[in-house]
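Structure first, then comments.
A single protein chain has been removed from this complex, and every other one stays in its place.
So, chain A:
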Amino acid sequence: MRQIDPDFLALPLRRLADAALQRARDLGAEHASFRLERVRAETLRLFDARLEGSSDADDLGFAVRVIKDGTWGFASGIELTAEAAARAAEEAVRVAAVSAPINREPVGLAPEPVYDDVTWVSAYDVDPFDVPLADKTALLAEWSSGPLGRADHVSASLMQVKEQKFYADSAGTVTTQQRVRLHPVVTAMKTDGDRFDDMRTLAPPVGRGYEYLTGAGWDFPAELAELPDLLDEKLKAPSVEAGRYDLVVDPSNLWLTIHESIGHATELDRALGYEAAYAGTSFATFDQLGSLHYGSPVMNVTGDRTVEHGLATVGWDDEGVAGQSFDIVREGTLVGYQLDRRMALLKGLGRSNGCAFADSPGHMPIQRMANVSLQPAPDGPSSEELISRVERGVYILGDKSWSIDMQRYNFQFTGQRFYRIENGRLAGQLRDVAYQATTTDFWRSMEAVGGPGTYVLGGAFNCGKGQPGQVAPVSHGAPAALFRGVRILNTVQEGGK
């Protein structure tokens, strides 16, 4: 197991924490937490195997959050001295005072055991920041100019992030963590007559190290070799006829539908209205916990912050709560929400399930998404077996466009590849496909989920939520799944053409 980088541990973590927490106590705060973090991000972009741009940036700073007279106060700083940490505590208390006139709901936190000086590091072998930029550029250039040379243009990018967090609170919890994630993407582009299209790799972003690009967890050479032929076929494919079809959805597409229609819909802050003016609320209101018929009986959805290589996986969250796994939908019924400590106490749910996260030292933790995953059937079918059950349908792979309304009812998704299914067999690609549904109608139409052999962990780096806006990385596991009678749109016709 890798260790936390010495240069992060050499920062004056405890000295600043002690100064901030003591000042908060002296000023009468009921609760205080201190978080110092460094987030380093490197992005590399090539176009037609030539370097288009690169950046290497970090975000280093600390934050103090207090509860004073039942009101939150938050302040962050960038000067890593004990004096600045104490000043931030004073500022956080001042923010609470200015905010008090508009606070009518005293803040409390659900209890959590104290974790005294614990550490956690995500599962990876090779720190991508230890790999020379020239080597990474050369690999992306090689990927861009191999079989993909048949395309008109090829773009290739690699995003890498290392997140290091130190957390301490007035209850005595002290945690130090480090995690690494990366996302390589290669897109081939081609024009055939007046018709342009592109297709990108389905390789998901992962909580792994550079070994992901060299063979661990994904076969990039094999996927890249397939892309040119797949793109050629897509360019010549017929336009879909709009109507209702049975769908077999690959996990490379279904993860995003899970994210939007289950992940966000089962965030309790949304259900309680905290996001009402921005990200929105949820049709899955709190009064329906335990009774909402979310989907078919084969629908079992979990949330976790524990799965290996998951993008939302941590040891402890940003309120000092240990990572956990929990049920959200069991046999089609809503049975749980994603929580932070405030909401867990407010709604009498006992302990938080550890979903507080801040994306940077300058932002306050809010309830963010766990790895929300649709579980496979233990003896479930393969993708081919699911396809064999369809007389007239569409098989969908890869994500592309997505949109869902502010209560998570109505959604519309496209994808990377669509295949016509005729009499249980794939019958060539289709173009111009989008699927549109109401969340509960869609999940209730799920007739079968695939077995563990179809299960893949997808995800994204850039889930957005909150004001000020924050981004969070999150994974979603999914098997292939079969849905009956879903509305398919022809996107060209939708555009009035």
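In this section, contacts are C-beta pairs under 8 Å (C-beta built on N, C-alpha and C of every residue); 3 or more make two chains touch, one makes a residue touch a chain; residues count from 1.
The definition used in the following text is that contacts and distances are computed from a predicted model.
Colleague: Write down which listed name, "SusD/RagB family nutrient-binding outer membrane lipoprotein", "Peptidase", "NADH-quinone oxidoreductase subunit H" or "Sugar ABC transporter permease", is the UniProt protein name of the chain that is not shown.
Modeller: Matching the unshown chain against "SusD/RagB family nutrient-binding outer membrane lipoprotein", "Peptidase", "NADH-quinone oxidoreductase subunit H" or "Sugar ABC transporter permease" yields "Peptidase".
Colleague: Kindly state which of the options A:D26, A:E52 or A:E211 is in contact with the chain not pictured.
Modeller: Considering the complete complex, A:E52 is the one touching the chain left out.
Colleague: Which of these touches the unseen chain: A:P184, A:P228 or A:G280?
Modeller: The single option touching the absent chain is A:G280.
Colleague: Extract the touching residues of chain A with respect to the undisplayed chain.
Modeller: 7, 10-12, 15-16, 38, 43, 45, 47, 50-61, 63, 71-82, 91, 94-96, 98-99, 101-105, 132-134, 137, 141, 152-153, 189, 191, 194, 196, 198, 273-278, 280-281, 283, 362-364, 366, 401-410, 412, 414, 432, 434, 436, 438, 466-469, 489, 491-492, 494-497
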